[in-house]
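Apart from one protein chain that is not included, each protein chain of the complex appears where it belongs.
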Amino acid sequence: MSEAATPRPRRERPGPLEYLRRWPLRIMVGGTLFFLYLPLITLMVFSFNDSRRNIVWEGFTLKYYEKAFSNASLIEAFTNSLTIAFATTILSVILGALAAVMLWRFRFPGKTAAEGGMALPIVVPEICMGVAMLVFFARVMPWPQGLPWPANLGAIIIAHTSFAFPFVATVVRARLASFNRELEEAAKDLGASEWRTFWDVLVPHMQPGLIAGALLAFTLSLDDFVITFFTAGPDTVTFPVKVYSMLRFSISPEVNAASTILIVVTVALTAIGLHLQNRNAQKTKA
Amino acid sequence: MTDVAQNSLDAPALRPDARGKDNVIIRFESITKRFGNLPAVDNVTLDVREGEFFALLGPSGCGKTTLLRMLAGFETPTEGRILIDGKDIANLPPNRRPVNMVFQSYAVFPHMKVTDNIAYGLKMDGVSGNEIRRRVDEALELVKLGGLGERMPDQLSGGQRQRVALARALVKRPRVLLLDEPLSALDAKLRDQMRSELTSLQKKVGITFIMVTHDQDEALAIATRCAVMNRGMLAQVATPSDLYEFPNSQFVADFVGRVNMFEGVLEKDEQDEAVVRCADFSAPVYLDHGVTGARGTTVWVALRPEKIEMHKRAEGQTPFKMEDAPQGANVTPGIIREIVYLGSETNYEVELEGGRRVKTFRSNLTRYDQEDFTHNEPVWLAWHACSPAVLLS
Partner (left out) sequence: MEQSWRRAKAAFAAIALPPLTWLLLFFLIPLAVIWAYSFGENTGPVTIDLTGTFANYLRAIEPIYLEIFWKSILIAGLTTMLCLVIGFPVALAIAFASPRTKTWLLMLIMLPFWTNLLIRTFALVAVLRENGYVNFALEWLWNNASWAMTLAGFQPLGEFEPLKLLYNNAAVVVGLVYVHLPFMVLPLYSALDRMDRSLMEASLDLGAGHLRTILLVVVPLAAPGIASGVLITFIPALGAYLTPDLLGGTDSQMIANVIERQFKRANDWPFGAALSFLLMYLTFIAIAIQTTLQRRADRRGA
């Protein structure tokens, strides 16, 4: 009976550093998330809205998705974007991994310059890189017109790889920094050649970095508008460029539908990538 | 009126003796702290008195640090109250509590020089500039850091950083100073030096100290009183010598110092004598004091290694007799199986007839002392009637 007399505290008071349990910060975080997501969520929700005016909910429909899917040029732009992103990812991961190993492993004359050069594409404003690519492919190395698909996308793939691979290099190099050199010496001590050591010891260690880098390259490529805008010819339209030109005419629910698909694709790919990375991290831990 | 004047002249925080030693300064009342459903501290009730150097001792994860952090205000108790000078401090945030802490990592602000670190707390209290300078100098002298005030923390050694942390907390003249594992980050030699310095520092400033430690040597050496904690609960609260000589449980006997533990049955229990029979040796354990347990209860006999004498044993010789025990009691035969020479002393492991091994050691009183006993030598182990501690749990 005396047990019942002692009042049970309803909720524990927040500890002094539990900032998230204080209401001003809760409002701040909630408001920020609201600000970040309101536009995206309304865009996605209203892509199912049966109204052209696009603002009052009139009922559920998939007709804009049908329209988007039957819009041949939109589909073509979408396929182009994904193709470019895949090609860019493969090239960037190879070049980025090599660059990372080079900067991590070797001492050579001009190393500082090489490091600075690798950092340049990360810091140079997109617009500058865009116009540089425009001029390059217009005057220095014109990309042949009228090539069959997907060779006609070459110029864009080259441009995307140029800005994506230094990002991959940064991520992989950060991962390499945690490599224990003794593992490599142990492998050699046990009789592995230079080449076998590279494949058996170094590459497995780099793997999480490679996955993260691939994910980054893929998103950067899929996301890019400015550089593509300057590099793309009239017959090589990517999804963002297509959406941009559609927006120039009017905001149509069709664009909402297409955007929703792209958002879902990116979120799904990111989730898969993060999942792979986590599984990998757990495997190395165990 | 005169009382008030007297008090302010006395600088009360620095002269707690004036208030009498038995004043309870901190009271934990049925404190429970759960993280999720796991109780880290489980229904602890504890008083700390004015002027004590109190140690919270226990293995890692026993809840001692959580208890200290609740006192400082960094954790909130799930249940129970904490009183400082009789006042519930539940509603006081850490910055308004009259206690200050020396952190395990010292937490010296790396971007401020030593004097700014020490002055920080006084600035927060709005103490005037002159007063701050005077008290910071005083504090620097107190912890023997005079002349290092302009240094940045990264120009100091670990021991010096700890002194900064000490000065920074003491300069505020807290009612209680909290120390979280104060010596754990120092190397062995420095640790010994800091131990005695902490003791003399506490005597000098007269502030109540509460220290958290997992090191029983440290607690025994420094504290005036210790609370041993186990799995969130208080196991025993006593002075260091009482903890060592009169542990109240197997856990305390085992955690504080080294011990040989034997399970047995209480055979006789009277006012001034008791007998326990243990399966590990044929001889009964005779005690010259009562145990207050019912006949036939299972008890544990705790025997400290230094309280076991070792004597030579030869075939056919009459058994050794302890002068304060009946013939055949408190003596058991065994064979030396392990010898570890440590310089000042030598540790022995003696195998009893039942196969049980007992730890004992001998001080090497002369240069060749350790050579008296050799491997596989038969010996008698014997102890005084007042030596074993009989534990009911």
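Think of it as A and B in the order they're written, each chain with its own count starting at 1.
We take it that a residue touches a chain if its C-beta (ideal position, glycine included) is under 8 Å from a C-beta of that chain, and two chains touch if they have at least 3 such contacts.
Fair warning: this is a prediction, and the values are worked out from it, not measured in the lab.
Engineer: Among A:Met102, A:Leu147, A:Ala174 or A:Leu276, which residue is in contact with the omitted chain in the full complex?
Structural biologist: Only one listed residue reaches the unshown chain, and that is A:Met102.
Engineer: Using the touch definition from the top, which of A:Leu74, A:Ala87, A:Ala169 or A:Ala187 touches the missing chain?
Structural biologist: Considering the complete complex, A:Ala169 is the one touching the chain left out.
Engineer: With the missing chain put back, one of A:Leu25, A:Leu62 or A:Ile272 would touch it. Which one?
Structural biologist: Counting the whole complex, the residue in contact with the absent chain is A:Leu25.
Engineer: Based on the whole complex, identify which of A:Met133, A:Val171, A:Ile211 or A:Val237 touches the chain you can't see.
Structural biologist: A:Met133
Engineer: When the complex is taken as a whole, what residues of chain A touch the one chain not shown?
Structural biologist: Within chain A, the residues that touch the unshown chain are 16-20, 24-26, 28-29, 32-33, 35-40, 42-43, 46, 53-56, 94-96, 98-99, 101-102, 104-108, 114, 117-118, 120-121, 123-136, 139-140, 158-159, 161-162, 165-166, 169, 181, 194, 219, 222-223, 225-226, 230, 240, 243-244, 247, 251, 255-256, 259, 262-263, 266-267, 270.
Engineer: Go through chain B and note every residue touching the omitted chain.
Structural biologist: Residues 72-74, 93-96, 99-101, 103-105, 107-111, 120-121, 124-125, 152, 154, 165, 168-169, 172 of chain B touch the chain absent from view.
As a working rule, only the chains that are shown with their structure count from here on.
Engineer: From the C-alpha centre of chain A to that of chain B, how far is it in Å?
Structural biologist: The mean C-alpha positions of chain A and chain B differ by 56 Å.
Engineer: Provide the residue numbers of chain A that touch chain B in the complex, in ascending order.
Structural biologist: So the residues of chain A in touch with chain B come to 6, 8-9, 12-17.
Engineer: State the interface residues of chain B toward chain A in the complex, per the touch definition above.
Structural biologist: Chain B reaches chain A through residues 73-76, 78-79, 90, 93-94.
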